[in-house]
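Here's a structure for you.
The complex is shown incomplete by one protein chain, all other protein chains being positioned as in the whole.
Just so it is clear, A, B, C and D label the chains in written order, and each chain counts residues from 1 on its own.
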């Protein structure tokens, strides 16, 4: 993962800083742009065929949300960016999917990058970069590909559910981020389930040789999720503390709420992390216990039969004068001795709790 | 645990932020509301049949405590909240039991969430969320279900014990939180006992295969308790530093006292945590020691009897010319040699401290 | 330890905050009160039969030290406290021996709690709580039982040694705390010796099965000492920075000196702590090394004699046609082969460095 | 590595502070100096034969970049330094290659030291110290030897690509540092690949005895990279916050971008570091698993054949009266018994999941 990520970065090696180059792998994604424009009383929803169609919304007083899917269409993004006076580094960051969650404060807009997390078809955690630009009365959002967690947001705008239609762009940004953060909970829930399954498996001894590999994979997933979520806390905290007309005072309470959620998620991640490290310990202990058991079987078998075999060996010797060999009942006496030895041994191991 | 917790969160996934939805499992709990209204000279105690009955107390100058059990009754909570002008996010947090201990400061009230810890019937640590709203002359408290640690508080109000009846709502909140924090001490005392029992068990070798599972469970309990208690320190510290008429200067000394108690509890938790990690080490050492002992038995038995068996094998060979076989005393000489070898071996192992 | 500590706390569970209840175990201790009153020119030393006898000293301009042993006498402590206008929470903290070292700053006095450490008759580290109240021209000290480290202080007052008689109450508090902190050095010196003894023992293989238990005990002692000493650093640092006529500027240099000593002790504790954790590693390695040695002995014995026994077995077979059996020198040739095999094996193990 | 580094330091032991002494190993490197002088409209590129040739550029108003390769030529560096009024300690630091990345702020210039990382011919990570002096309208750069990552920078100046020709010396310094930081990404990408290869190798059991040595080497490489990169974050952050005419406000956005990149690299390094530590655990587990397997084979073989051999031994005894020996079918019955025992054993081990 990190590997491919770095590889994508390398596409840019030696480029002029500020070059707008898409670093992801979905190079053939179709461009999709949608626009919402709403106020208390009405709303417009429109799929746009060209980025230029969105320009008209800039002039309205109503709140505008322009959502663009397909970061490979750098030209369209550049057009949009220039129309909204975005800094070249902002455009560069939008299409460079190796960003860390961050916030950059510019004079008349805020630029926020974060990570959408979801499980792909192979049940691996995938991260997708989402960038937001919050202006005076608009929010621009940029996603790598179709499919997102914003359907509830769209519904709310359409049906004027909740307070979204009464509020401004800063509240729109809030519910968009909130939708992403809410989804983090399901991600870590699945992680928690996996850890519990492992614990049960290790405890029941249903372990294969892959366990240590699997635990390593789990560690890496946790690290991936951590990396996507932890920096976001500071981002949200800075939005909350941001002093500008872009974020209204009454909206800050809501950002504080996202912050609380992120702290909850972070805490869970740290707990899971600690538990994964413990898993390895449990696994080591299980291995040691198994080896102990194997050793005990070997020791019991060897300790019982080696002395008996020695005794049998004694009377298999061919000396001419071995008095015992002549006595009629020696054989039976010997059996008796051996049975006694056998029982004695069993008794000894019983006392040592090996049986 | 974390799992179910997250599942409860999921009930809310895709909901409008600010929706007041109970996320706990006690959905069929009966509503119970009680009200205390008191001043220096008199007090009223009343069980309320409907939330509306509590509204009258808002007008009095005396201190009012309204305690509501049953977070599933979201409508009643909403009514109460609206009457006291609580922010929708506060109501949402009251019924969402996945909160972390926190304090939110609003213009004319403080909102405090914390966790009550107790042992359930299976002797597992259970957390229950308790929310407080502290206003100018009232305290609202919200609990998930009946049964709490507030009986001493009720007694004190009734019998005018201590200084509660002479003080204001901020002091009432203090003794309520103090009752919860005091109970933490018994929780961690039991944890301490469990750890000591484990230590004794491991040291005495009375260990079963479940030990590593049990230690893992103990770790998780500690993490649970930590998560409930640690953030509370900051909450109390912020109450102590809070600059508003809600918290009087002379009451702050008392909050400082709670803070000291929390530091004590936290310190103990950290010590227990460190000791649990050591337990695993002790357990590993015990396993290794046991394996060592098993190996020694095997080695002693094999080292003694394998050479003897070889000697016996020699004279069991059927060569026609083995001179020793003819001598009359060879058999007895051989026994002598074997006994010497046996004693030599014992001596050798004795010197190596294996016996 | 922690257990009993919590148990003592529990005595108070459900009590009104501010109740003055002794939580220690020395409930039948006799009350002992002594008073020193001195200035540059003269001093009075007096054992008091009742707490009321101390009241007269409050009026003098000279420096007064009242030392009370026996925290179980809560009534006397309350009387003294009321006479000196101490806050009820201060009195509660004096007799609740579960305090953490702390400083509470009140308007006209400082309240300092710390821990005296000493070895009891069983050579276990014991902590005893000592509380100080520093007023304008007096120091009150409260100890659980007789026997303390203040004899040098008493001598200095009596004999006007050092500068004590020329200085004020803040300097008296300094030499009292200094006496306690000086004693910490001997405590950690003994700890250091214990660790070194363990190291030597483990290194020399003189280890018993109790080692891991002993190391665990040592860890706990370190944690106990840490808990007593570490918070004191902040206490002293706050005295040094305290802005009030209670602490004179020229005395602060001396508190700075105590602070330096505490940093030294803390550093040693942290080093010891790290070394104890290493001890466990050393011990594990020792166990592994021992098992290795055991395994080598077994492997050498088995590898040498099992093949030889096989050869002997071959010629113990009863086939009618085994040509070798008829040759006159086969037996001796076989011995030769076996000796060669034996030497070869020894050589092989020598080369592998197992012998 | 650290060793040689210290050795190079020792060359200076006992020297007067401020002595300008080259501490690297490339003592015979040829001096190479190049100069770029450009403004919006034109540029000059020139290889200089003597350091004095560069002095003329100081007078121009255009932006000058003087790049010197060959730190062993201390005299030339001193001449250059004196011409630009550099502090003696700056000159000392330029040629002492044991510097940590740092920034020193002088009155009319900034001195920045950082590390260029690349893979040498043996595929080991090598660090080379690069120093920059940023003045009002010039940048001086000092490298130990030829070969650098600045070719894109040169191209951009020549071809007026990007905005470099329109900007000032502070932007030139930015693209120089950016070129170095961009290269860090390829370094850590290779590290990531190595770690993944190790994981795969360990998981597939393709491990040699050198693995623990190799992991140790990997740890050291990570530490080396960390040491080169981590302090740079603070350096860049201080440039960004630097208040002087040397760094223009609009350039700071670009330094912020480098800072973001460094945070990304640092995060990856920390993740790799954690994964390397896990590798060791995985390796230990693999070893334990292997030993377990070895033990199982031994135990199965011994447990099956030792009892059988004992039975055969019994009937190899030479007692005169062993009734079984006379029965015609005993031999075949015995075979049957042995086969049954054998099958029973197999069944037993099957049930224990050892087969």
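Throughout what follows, a residue touches a chain if its C-beta (ideal position, glycine included) is under 8 Å from a C-beta of that chain, and two chains touch if they have at least 3 such contacts.
All values reported here derive from a predicted model rather than from experimental measurement.
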item	value
Omitted chain's touching partners, listed by label	C, D
Which of D:25, D:250 or D:290 contacts the chain that the document leaves out	D:290
Selected residue (touches chain absent from view) among C:108, C:189 or C:210	C:189
Touch with the omitted chain, as defined above, among C:42, C:82, C:124 or C:292	C:292
Where the missing chain touches chain D, by residue	2-3, 6-7, 9-10, 12-19, 87, 89, 98-100, 102, 104, 209-210, 212-213, 216, 219-220, 223, 227, 280, 283-284, 287-288, 290-291, 294-295, 297-298, 301-302, 305-306, 308-309, 312-313, 315-318, 322, 324-326, 328-331, 334
Contact footprint on chain C, counting only the chain that is left out	151-152, 156, 161-163, 174-175, 178-179, 182-183, 185-186, 188-189, 192-193, 196, 199, 203, 253-254, 256-257, 260, 263-264, 267-268, 271-272, 274-275, 278, 281-282, 284-286, 288-289, 291-292, 295-296, 298-299, 302-303, 306-307, 309-310, 313-314, 316-322, 353-354
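As a working rule, only the chains that are shown with their structure count from here on.
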item	value
Classification of the chain A:chain B interface as same or different, half of numbers criterion	different
Interchain centroid distance [CA atoms averaged], chain C/chain D, Å	43
Set of chain B residues in contact with two or more other chains	284, 288, 291, 295, 298, 302, 306, 309, 313, 316-318, 322
Pairwise touch network: line, ring, star, complete, or other	line
